[in-house]
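Yeah, one chain of the complex is gone here, protein chain that is, but the others are all in their spots.
Order of writing sets the chain letters: A, B and C. Residues in each chain are counted from 1.
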Amino acid sequence: MLKHYKKQSHEIGVYLWIWGLLFVFSFFSYMVDYLNFEGTFRWTLIVIFMLSKAALIMAIFMHLFWERYAIVNVLLWPMTLMLLFVGIMAAESEYTLFTRLFYFIAGS
Amino acid sequence: MPEGDGYDYKIEAKAYTASSSGASVSPAESPDQELYHSKSWWTTYVFSQDAKYIGIQYFCAATAIAVLGLVLSVLMRVQLAYPGLNVLDPSTYYQAITMHGMIMVIFFLTALFLGGFGNFLIPLMCGARDMVFPYVNMMSFWIFLLSLLVLVASYLVPGGPTGAGWTLYPPQVITAGTPGNLWGLVLMLVSIVLFVVGFTMGGLNYVITVLQARTRGMTLMRMPLSVWGIFVATIIALLAFPALLVGGLMLLLDTVLGTSFYMPAIIATSNFGNEVSTEGGSPLLFQHLFWFFGHPEVYIVALPAFGIVSDLISVHARRNIFGYRMMVWAIIAIAALSFIVWAHHMYIAGFTPWFGFFFASTTLMIAIPTGIKMYNWLLTLWRGNIRFTVPMLFALAFFITFLNGGLTGMFMGNVGTDIALSDTYFVVAHFHFTIGIAPVLVVFGAVYHWFPLATGRMLDEGLGKIHFWITFVGAYMIYFPMHYQGLQGVPRRYFEMYNSSQASSSGLNEFITIVTIVVALSQLIFFYNIINSARAGKKAKKNPWDANSLEWQTPEMPPKHGNWGRTLPVVYRWPYDFNVPGASKDYIPQNVSPSQVRGAKAERT
Amino acid sequence: MNRSTLPKGWDGFAHDWAADQKVFKGMSWGKAMMWIFLLSDTFIFSCLLISLLTGRASTAVSWPDASVVFGLEVFGVSVPLLLIAIMTFVLISSSGTMAIAVKYGYEKNRKLCTIFLLLTALCGAAFVSMQAFEWTKLIVHEGVSPWGNPFGAEQFGAFFFMITGFHGTHVTIGVIFLLIMARKVWRGDFDSGRRGYFTTMKSDYLAIEIMGLYWHFVDLVWVFIFAFFYLW
Partner (left out) sequence: MNIFVVILFLAVVVGTVLFHILSPWWFTPLASNWSSIDNAILITFWVTGFVFVALGLFLVYCLWKYQYKKNRKVEYKPENKSLEAILVVVSAIGVIALLAPGLSVWNDYIKVPKGAAKVEVLSYQWGWNFRLPGEDGALGKTSIHNITDDNPYGLDLNDPNGKDDLLVQDADLHLQVGVDVEFLLRSIDVLHNFYVPEFRAKMDMVPGMITFYWFTPTKTGEYEILCAELCGTGHYAMLGTVVVEEESDYSNWLAQQTSFEQILAQNKIKNKTIQLAEK
């Protein structure tokens, strides 16, 4: 058990570094809004910063980087189901909106 | 019938020493589990932290609520066949279908298989002393019980329970044309939320016990298929219930706060008696969330049944389960596929047209792993030595029922054929065969099989056979003809059985009702058998069915708190070593080391 | 079990799943349970965000501009999303202090562990207070309610209150448990193995790590809410 503790314990510097990086990424994503980027460019930036932050938190703060593949795979694969759900619902809402705009007076 | 207890639990101690000298069994990775030993009657029998007791508590509570579900179904059938008796009016009829569906699918079968059998079997079959967090496990049951009380309470509030069908589709569920659209609905949703919370507490226990608390030598590929079924079903549940929780939460807000998550602008009266003033919501969102939960839910009920029936067939046919690896992979494949097929419940719900191709293809793919399971059960029977015990009879009945129900699934899952058949009695027949009758038959088989382990006494075999004949034949006669009503186009959820010059099923309709009453009454035999045998049944000897899996190898029967006495068992083989060439008995329990059965040429251990 | 002798990478993956006793080698029951719970909870938040996506993309009514609605006036200058930005930084800081608290938990450093747990709880409480302020401002001053708002689609308010409310509940529960943990650490429960009140099981420093997972998860969810609700 003691060995386990030692292995999971890292220099405090690692956490401070990541802390700093998270601040930077948050600042960037805030700037995306502040500078009023629009369209695909805005979306690419938002998603990139979001995923980088998520990856840093999971990998370093939650120690997934040091965990064995057995748990890492269990945690990440189910997310593909959610991605599929997102895709389906994106198509579905687009279709719903289409019928609304096509058949109804817009705005109702 | 089996004779003599061939294997002594004391062997375990020897095996322990044998293994510590040899290198075949790895050393224990975690210290022995510390348990809370009860000090009073209350903590022993009521607020018990022993998974076996919790399992039995789950079983009793779920069965009790199922009796309500059964009574409701009889009332509905009587109303359909004999409308002149006026046992129900449209409101109470729709409330009955709603409560019947919700109770049977979630509060009965899900709770029974995962909470009941999961708690009872997982620690015993994995060689654990208990679930990993017994206190949380206990809380799980009490929250479940609370959710049942809330559900039943909806019969006492103004307006009665909700009558929107168990699918609870908005906007209907909220508007004034539906009974119980305020209090009944709120209580239903609260009850569901409580159920999900309680289930999550239990479900985490089942999963972690299987993953992290198996005994030495118990690899995943040496687990009985019952554990596999329950384990995978629990994982599905942990990932599917969130969708129901979120869907239910938003419905709750739509109901009490008047939000527009699912509510477009409509012309209707709301549950508070004023005009509905909502705007822009999408009813389809609820349907997607509901079925993202709802389809996996089908397998939450079916997979434990698959697992348990595999064990019943193998033990009572005295033959190893055929294609164990394939059986495991089939369970996993079904579980994974179950998450990408949900919209096949919505073929005619007005979704994006191309979804039909995608969801029909994924849906029919499920037929392949399911087919594998059917073949392998047959191939297990083939060249076996079949004992026609009561558990075996129920397992066989499950096979034929599920075969039929699974094949009618090919009509429902395929988009082109579903157009004509959905929302007719064909659907009613199909899902009652697959997640109604078939799992319940497995429950009966499992009760007859494991009753000795829980009570130390055998259930009466004669009564069991009478119960089997009436239940199986009756249930088959109830639901099989319904398919043909569906072909005629008779819609489901009609307060009056639809009849026209083109489609008339009078006669058949009354017949189904009469059989329903007989089958419902015959369950009294089962309850009588349980109560009577628990008190005064024949004493069971240890391992009465000559089974291999660990639950029968405990030092005492019924097993005490902590299950295994001083030392945990060590596992050397899979649980299906029946009739191994060269062995002296026709079965070799999992905790018998190779050195104790030197002659046995086991292929797969 | 000595983890260093186990095979690593994909070999380790195959080895662990084929092994007996434990799939997650060297992982305590509690930690494994927290991970699986978080997986389930991820599905809850994903479903919430997917509902937001559907609700927003399928309504024909225009969606309010988040950066205006959540803007603050500072010295007469209106700054978009100012409060949200501060909240984000506070929550990230709490994640940083939590990570350090977990580190001192590993090292069984009673004093520093307590201090950082308390710092984390403080940040969490600050976050919830700011959220309460934001809610009040929206409800009282801007007239945003779950069933309507002056800016556009009704679903805006509904999703806002539901998603941030659900997340805020998580944070609040986290703060309560952080305080309980801090007290336990300070009292030395984890060093003496004192038994818990409800479960009567021995306390262990592993609890700090489990608490940490939960807290980082709450932060993780905020990252997604920030991107999808406020920046979209």
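By our rule, a residue touches a chain if its C-beta (ideal position, glycine included) is under 8 Å from a C-beta of that chain, and two chains touch if they have at least 3 such contacts.
All of these numbers come straight from a predicted model, not from anything done at the bench.
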Omitted chain - touching chains that are shown: A, B
Among B:Leu35, B:Val197, B:Ala336 or B:Ala349, the residue in touch with the chain that has been omitted: B:Ala349
Which residue of B:Leu35, B:Leu146, B:Val473 or B:Ala534 touches the chain not shown here: B:Val473
Residue touching the undisplayed chain, where the options are B:Ala153, B:Leu403 or B:Ile466: B:Leu403
Candidate in contact with the missing chain, chosen from B:Asn119, B:Ser191, B:Ser282 or B:Thr516: B:Ser282
On chain A, residues whose C-beta touches the chain left out of the figure: 96, 99-100, 102-105, 108
In chain B, positions touching the absent partner: 90-91, 94, 163-165, 167, 169, 171-172, 175, 177-179, 264-268, 280-284, 317-320, 322-326, 348-350, 353-354, 356-357, 360-361, 364-365, 367-368, 371-372, 374-376, 378-379, 381-388, 393, 396, 399-400, 403-404, 407-408, 410-411, 414-424, 469, 473, 476, 480-481, 484-485, 487-489, 491, 493-496, 498, 500, 502-503, 505, 508, 576, 578-581, 586, 602-604
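By our rule, only the chains that are shown with their structure count from here on.
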Which of A-B and A-C has more C-beta pairs touching across its chains: A-C
Geometric centre distance via CA averages, chain C-chain B, whole Å: 34
Euclidean distance of C-alpha centroids - chain A vs chain B, Å: 36
Whole-Å gap between the CA centroids of chain A and chain C: 14
Chain C residues counted as touching two or more neighbouring chains: 17, 23-25, 27, 32, 36, 39, 43, 46-47, 54-55, 58-61
Shared-contact residues (touching 2 or more other chains) in chain B: 239, 279, 282, 285, 288, 292
Residue ranges of chain A in contact with chain B within the complex: 78, 81, 84-85, 88-89, 91-96, 108
Complex interface listing, chain A residues touching chain C: 3-10, 12, 15-16, 18-19, 22-23, 26, 29-30, 32-34, 42, 46-47, 49-50, 53-54, 57-58, 60-62, 67-71, 73-75, 78-79, 82, 85-86, 89-90, 92-94, 96-97, 100-101, 104, 106-108
Touching residues (chain side chain B, partner chain A) in the complex: 239, 265, 279, 282, 284-285, 288, 292, 339-340, 343, 351-355
